[in-house]
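There's a structure below that I have some questions on.
Every protein chain except one is present and positioned as in the full complex.
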Amino acid sequence: MPPAGGVIAQTALLRASRWRAWEPVLWLVAFAAPLVLRQYAAIVNEIAIVALFALSLDLVLGFTGIVSLGHAAFFGLGAYSAALFAKYAMPDPLLGLAVGIVAATVVGFFASFTVQRGTDLTRLMVTLGAALILLELANKFSEITGGADGLQGVVMGPVLGKFDFDLEGRTAAYYSLTVLLVFFLLARRIARSPFGSTLMAIRDNRLRAMAIGIPVGSRITVAYTVAAGLAGAAGALLAQTTGFASLDVFEFHRSADLMLMLVIGGTGWLYGGVLGAIVFKLAQDFLSSITPQYWTFWLGLFLVVLVLVGRDRLLRPWTWFGIKKLDPRLRGDDGL
Amino acid sequence: MAELLKVDNLSAGYGEAVVLQGVSFALDEGATLALLGRNGTGKTTLLNTLAGATRQHAGSISLAGNALHKLPSHQRAAAGIGWVPQERNIFKSLTVHENLTAVARPGKWTPDGVYAMFPRLAERKTNLGTQLSGGEQQMLAVGRALVLNPRLLLLDEPLEGLAPIIVDELLKAIRRITRDEGLSAIIVEQHPQAILAISDRAVVLDRGTVVHSGTARELRDDPALVDRLLGVAR
Amino acid sequence: QAAPFKIGLILPMTGQQATTGRQIEAAARLWMAQNGDTVAGRKVELIVKDDTSLPDVTRRLAQELVVNDKVDVLAGMGITPSAMAVAPIATQSKTPLVVMAAATSSITEASPFIVRTSFTLPQVSVALADWAPKNGIKSVVTLVSDYGPGIDAEKYFAERFQFNGGKIADKLRVPLRNPDFAPFLQKVRDLKPDALFVFVPSGAGAAVMKQFGERGMDKAGIKLIATGDVTDDDQLNDMGDVALGVVTSHHYSAAHPSAANKKFVEAFQKANKNLRPNFMAVGGYDGMRVIYEALKKTGGKGGGEALVAGMKGQVFESPRGPVFIDAQTRDIVQNVYLRKVEKKDGQLWNVEFDVLKDVKDPGKTK
Amino acid sequence: MSDVVLSCQNLVKKFGGITATGNVSLQLARGARHALIGPNGAGKTTLINLLTGVLPPTEGRITLEGEDITRLAPHLRVRRGMVRTFQINQLFLSMTPLQTLALVVSQQRGLGGRFWSALGRDRAVAERAEQLLAHFHLAEVMDVPTEYLAYGKRRLLEIAIALACEPRVLLLDEPVAGVPAGEREEILQTVAELPSDVSVLLIEHDMDLVFSFANRMTVLVNGTVLTEGSPEEIAADPRVKEVYLGHGEEAAHG
Partner (left out) sequence: MLTILFDGIAYGMLLFILALGLAVTMGLMNFINLAHGAFAMVGGYITVLLMQHYGVPFLACLPLAFVGAGLLGAVLERTLYRPLYRRPHLDQVLFSIGLTFMAVAAVDYFVGSTQQIVQLPAWLRGRTEIGDGAWTLGMGHYRLFIIAVCAALTIVLQYVLSSTRFGSRLRASVDDQRVAAGLGINVNVVFLATFAFGSGLAGLGGALGAEVLGLDPQFPLKFMIYFLIVVAVGGTSSITGPLLAALLLGIADVAGKYYIPKLGAFIVYTLMIVILIWRPQGLFVRQGGKA
């Protein structure tokens, strides 16, 4: 009776993991930006870094359903390890990046055991607390970290031994964009794979996920650890491209801003972080150059309007996702 | 007998999606209506619409002369609607007793009356809603609708998950309540036989419209018709 | 007509440090209003940016100001890490960086293009450590915020105080985000020193003083001595009677009795809804003067190295008193005053009663 | 190896002061079509939760194929072939039926940890998912996110998931509640037709179905086993009539 060979099912399934036409376009534009708009190289670099950072949060929050307000912990770890490595060991950026990733990954692995159980709120607070403790630690060990003054004297060597970090920030922008793209492709692979689907299953219904044999605990550990590594990479990029690390990399508002960006762009579809980072950073830059004192008001207004009007309608007026999701508000008792 | 409920040309659904289209029927006071139909034909949607929990697009509902469709959901309970949702929807952070008292309205049915009807619930008075067995939740959902002291009970698959002995008792109770207390009821069921036996009227839905409407006896006596209306399309 | 002379002023305008930014911006604008916006034939343009106290943002803004706006001078810097993050850019692009607020000693060493017009914490702490033993204070507990400037203050105060024969009974550090000082103050009370030395960033000062009073420490015979951050002129007036009698040391008081200061305070208050200028404002005001004078010296030509050379060794009468820019360290050398909070015409002021002349930053004498 | 696949000895589960399961011992034979019946709140669902490891027992021992699994993590029990359905739907609401089934099949075939290839890249997985969709009348809604499905369809998906796990031991908790009369028999037929070495434990209140399905029955009352026997024995047992079946039409069957 069933049509032969599962062709229909397979095509339907693979539809989700196909590249859409706009995706390469987006990346081309991103890579052209530092060339075409030279004066924006620095902000492109900054956006690429937070986009990578947001991508990391999307993996745990959007795909696995684990909220975290302490992602800055891994970001900071990456930043400090890369900076320290450059200062005391070797100025090579790629090696430093690897060091940052490894450091964050290792800590992420151990931290993943604290987020296994509990409600959203407890996870938020545990992760937040962990980041703040790291912050205080970095403050206390000021001989190594430079304490509140920050870690200075980080001099980076050229990327691949060829490209020096220039004042305009173009090398930095390309370096960060490339790292972002590499990790994005990795994350994309993971998200569309059976492994990624098991993460979504855990997010949707943990009880059922267990009941179909998904090892929930170890999946969360893997997802969280990978995400920590990505956050570490973002932190390392920041330290390397600014040649500086200071305590604020661990600060609460890093994690909070990150969460805002991701939610602005939408969780669970990978581009959310990228889009959110672009929108948030540009809005911030634009508004604060108009009114350096009161720009937070307008940013706040933007967020409020965004939520009230609906992100979908404001930012994603297109519909490549097969079935258009109903606005959740419309379900339920708005009877006459 | 006076007419209690009149549904006229009702269209309703979720968001922009229209599920029910041009549904009309009427029900007398003290009468029981069996609402039948295949899976996904809109039975639940119809009950939810009567309770005010969907988006209504057109048509009118009147309960004892009141224009129900003009009332917001929460005032419909006061107007006499008692609703047992399909997925029970027990308030999970309330105890069994609080589930009853939170919504109770003055009248003949009190929490104690419910406990008398379902002794099982009395034993579980201080359990939270989620700490009940499936059947207990079902009993509680029925009890919760009764303490509203409604004029019209909306029962969405009320027998599902109940032990046979409880099913018997509940059916008897429904019959008694409708007979003796003049309450009306609309019952959705997957089992036509059980429910047609105690119903006065029957409405069959298909794809959101009424495809049959008549007395319950008519359907009970005509298995072929039942099969045609409800049999699985193969 | 030559191209305008651009000053990129990067400050925290929002967030915890917002008042710093406001004071400095207002003072800079006041300077320009008073001295015109044309210097040696060049029109001076001020570009203000908010860095929200995030060093990486400061750095990016500096980068953009240098590359895109082609500014001639960078200025501002609310906190030490910001200044540190920008230092390499100043060096690389040969742009002078005038630090108007950040107060850690080592900043000026981070780049040969940095010139500071604010102060350093060691500078003001040691003055107090010299004064205290002469005024019957034999034992002291120090209480500082647990971050760079606080640790600087603690270190230099304690060293000098012990050198002068005083005894440090205990050193307490409070976390930067500390809503309640009760346990620390109780500890001090139980230790019964002659005085409590405090450094907390301005803003937290009022809370310390209030809780100090509430705990009856003054009645128990403990004096409160502090750096001037605690009785910040910005807020002093609202603090109420708890502040009365507190002895502080600092390089600037809005009550400094000089004609130059009177003029400055009046003009500042007039232009800013009666806001009282504080030590941040004077840092910004003098910073603008230093830039203007340097530009004049180059005859309007500018150029990074020439400007820095023009800034070095400037001597002038600031609202805070006589100051000069040490040609060697590019740091400011200034008088440090001892002040006591007093009520005059129903308002609270830091009234100066003693002065240590021409204090160099002791942090540089290592 | 004996032909008892799953057994429990002296299982006890207490919730605070309530004893939901009191000293239950039960044996499920290989290939059995075993029904578990009992009044509401008798502890049937709790027993399944204990067997599958959703709840830890207060006392007692559970063995699967001779192995003590009392403390084994739930997902490892699934790997050993013990699969269940839930009385109250437990579905992945944001996924479509197709994605859900493809995921379950992948996981079942040990591909759940694969992160380098796309879900559905494996043709065999897609094929099996498609079969299941067709079988459970879900093909036409295979691309609709589960949260928008009508109750009956969700119920079907619930069972389809369990079967997609290729169970050796299948525990069904009121699987067809909410499924229309016509489709009920069909679904249980599917279950009955599972290979003869697959054991099934069914909880169900619809006696027509139970009696046509089961070849062995256990009656649970107040957390303890009242009696066990063949359908005929149970139907004739006056105690069962009294506490459970009542004397309505249903009892006439069997």
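Each chain carries a letter (A, B, C and D) given by its place in the written order, and its residues are counted from 1.
Keep this in mind: contacts are C-beta pairs under 8 Å (C-beta built on N, C-alpha and C of every residue); 3 or more make two chains touch, one makes a residue touch a chain.
Note that this is a predicted model, so its numbers are computed, not measured.
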Option touching the unshown chain, where C:Lys43, C:Lys155, C:Arg215 or C:Lys340 are the choices: C:Arg215
Absent-chain contact - pick from A:Ala30, A:Leu124, A:Ile214 or A:Leu237: A:Leu124
Among B:Ala53, B:Leu68, B:Met117 or B:Ala202, residue touching the chain not depicted: B:Ala53
Candidate in contact with the missing chain, chosen from B:Gln21, B:Thr44, B:Asn127 or B:Ser199: B:Asn127
Hidden partner interface residues of chain A, rising order: 61, 114, 117-122, 124-126, 128-130, 132-133, 136, 139, 252-253, 256, 259-260, 263-264, 267, 293-297, 299-304, 306-308, 311, 328-329, 332-333
Chain not shown, touching residues in chain C: 14-16, 18-19, 22, 146, 172-175, 177-180, 182-184, 186-187, 203-204, 206-207, 210-211, 213-216, 234-235, 238-240, 275
Chain B, residues in touch with the chain not shown (by the definition above): 48, 51-53, 72-78, 81, 83, 85, 89, 91-95, 98-99, 101-103, 105, 126-131, 144-145, 148
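Heads up, the rule we're going with is that only the chains that are shown with their structure count from here on.
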Most distant chain from chain B, judged by the mean position of its C-alpha atoms: C
Between A-C and A-D, the pair joined by more C-beta contacts: A-D
Middle chain, criterion being Cα centroid separation: A
Rounded Å distance, chain A centre to chain D centre (Cα mean): 41
Inter-chain centre distance, chain A versus chain C - centres from mean C-alpha coordinates, in Å: 38
Distance between chain centroids, defined by C-alpha means - chain A, chain B (Å): 49
Chain C, residues touching no fewer than two other chains: none
Per-residue multi-chain contacts in chain D, two or more chains: none
Residue ranges of chain D touching chain B (in the complex, touch as defined): 15, 18, 38-46, 87-88, 149-153, 174, 177-184, 186, 205, 207, 243-248, 250-251
Complex interface listing, chain A residues touching chain D: 1-3, 5-10, 12-14, 16-17, 189-190, 192-198, 200-201, 203-205, 207-216, 322-323, 325-326
Sites on chain A touched by chain C in the complex: 39, 42-43, 45-46, 136, 139, 142, 147-150, 152, 167-169, 238, 242-244, 246-248, 288-289, 292-296
